[in-house]
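The structure under discussion appears below in the form of structure tokens.
With one protein chain removed, the remaining protein chains of the complex are shown where they sit.
Each chain carries a letter (A and B) given by its place in the written order, and its residues are counted from 1.
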Amino acid sequence: MTTGRETILGNIRKSLNRGPLSAERAAGPEHRLKAAKPNLVPARGAVEGAERVALFIAEAEKVDTTVSRVAAAAEVPGVVAAYLAAHDLPTALKAAPDPALADIPWSRQSTLAVRQGGPEGGDEVGVTGALAGIAETGTLMLVSGPHSPTTLNFLPDTHIAVLTTGAIDGTYEEAWARLRAAGSEGPEGAFMPRTVNLITGPSRTADIEQTLLLGAHGPRRLLIVIIDDQGP
Amino acid sequence: MAGQSPHVGLFVTCLVDLMRPSVGFAAVKLLQAAGCAVTVPAAQTCCGQPAYNSGDDEDARAIARRVIAAFEGFDYVVAPSGSCAGTIKVHYPRLFAGDTDMAKRAEDLARRTHELTSFLNDVLQVTDSKAEYRAKVTYHDTCSGLRELAVKTAPRALLGGVKGVELAESGGAETCCGFGGTFCVKYPDISGHMVDAKADDVIASGADVLLGGDLGCLLNIAGRLKRRGAAVGVRHVAEVLAGMTGGPAIGEGEG
Partner (left out) sequence: MESTSRTFEDNARKALIDADLRRALTKLGHGFPVKRRMAVERLPEFEGLRDAARAIKEDVLENLDFYLERFEERVVEQGGQVHWCVDAAEANQAVLAICQEAGARTVTKSKSMIGEEIAINEHLEANGITPVETDLGEYIIQLRGEPPSHIIAPAIHLSMDQVTETFRQCHDGLAADRELSEPRDLLEEARAILRQKFLAADVGITGANMLIAETGSVAVVTNEGNADLTMTLPRVHVVIASLEKVVPTLEDATTILRVLARSATGQETSVYTTFASGPRRPGDSDGPEEFHVVLLDNGRGAMLGGDFHDVLRCIRCGACLNHCPVYGTIGGHAYGWVYSGPIGAVLSPGLIGLEEAGHLPNASTLCGKCEEVCPMRIPLPKMLRHWRTRQFDRDLVPPASRAALKGWAFLAKRPALYRAATGLAMRLLGALGRRRGAFRRMPLAGGWTAARDLPAPEGATFMAQWSRRKGARP
């Protein structure tokens, strides 16, 4: 009995008038996969330093993300507390079990009750790190792993992501390069975490009479706190 | 340019031939004024688009063969229609894709064929016009002309040289009017709604006259405007460029 796999591959090859690719003909696509390289990259993201951070912030704000910039990790709790107060939000936070977040002196802000761990029902405010920011479109790149449960990016009503300026890339291609570099050793392709979330603003829908509403299924609001790690 | 005036074969198009011959004469006048020797081959009828668009490739090919033969030897072939010029320029070569000899001849004809305003403006680079037309006009970009032949600036540039013309662009100038050749006969209800939207757009532009480069679309839009009792005249752009606007506009009577 032929399997669906054989039938389908057979159909494809029949249409293409050939058998399986010879080693020689496979070299092209093989190389394409191995040496993944950028195609045309828009110039918009080709900015450095302060300009890049500014672009990231401007693009993020265009899609209803709130962005706060602080000079040091120590200032994060204050900014977060102020944000929550301004929006009249609960002050119990669930932070991802991310060592970088543990370094933040949360206890300095007595109004905040921070617990680290995976999400549970009822978490209203989630705090996560991010592998990268992408200035081109004001996008966050978050990756799953023991330190960063994916559900924390989606279940709480409010998502707070903490990012350093050094983690902000200009383009998607740079962020992929960062991911590849951060990836585990192991077989090729294995740099890829189980889940990569590219997040650009809070959840939204326009399915009812094309009216734009925030907070469809994911977070209703997104705060990105950027910590300056490039000096003054 | 005496002695070397380009020899143009005029492809009249079936709709101009039958419905509004004055557009054909306007085209002749414009071409001659631009220094061309104009011939109208008697063997022409239609470009075959009705057959081609209806999937009747065999008849489309048979008609195309005749057109190709009738227009061999001219320096240029010009049609006062983006749609018919598009059929010759874009689709004839496709029709003969499997037949090298015919494909070559079709390519050759395609290379020499132009829509009227684009020929005058882009090829001959006509700038001066003796015409005068005191009216606020709006322009409808007919689909084939616009998307198959990129006719967009040519008619506007030429109209810019006509004394008295004020151009009022409409928001939907590039939106299809719903004519679509056989479409308007096969799906009259949908087509009727589309042309009604087009009429809204034309009226909203505040123009006295709608101009365009394809008679099919113009008959459609004029028909709808007239049915609505709108006081907007409709003319082929060639009439205005040639200063031949003495007769009634499309769909208007003599009394």
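By definition in this document, contacts are C-beta pairs under 8 Å (C-beta built on N, C-alpha and C of every residue); 3 or more make two chains touch, one makes a residue touch a chain.
In this text, all values refer to a predicted model and were calculated from it rather than measured experimentally.
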{"item": "Omitted chain's touching partners, listed by label", "value": "A, B"}
{"item": "From A:77, A:133 or A:218, residue that would touch the chain that is not displayed", "value": "A:218"}
{"item": "Chain not shown: contacting residue from A:47, A:63 or A:100", "value": "A:63"}
{"item": "Absent chain, residues of chain A that touch it", "value": "3-5, 7-9, 11-17, 20-21, 26, 28-29, 32-33, 36-40, 42-44, 59, 62-63, 118-119, 121, 137, 139, 144-146, 149-151, 153-155, 172-173, 176, 187, 189-211, 213, 215-219"}
{"item": "Touching residues on chain B - with respect to the absent chain", "value": "12, 14, 16-22, 24-25, 40, 42-46, 48, 50-57, 59, 62-63, 66, 94, 143-144, 146-148, 174-176, 178-197, 219-220, 222-224, 226-227, 247-248, 250-255"}
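By definition in this document, only the chains that are shown with their structure count from here on.
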{"item": "Separation of chain A from chain B, taking each centre as the mean of its C-alpha atoms, in whole Å", "value": "53"}
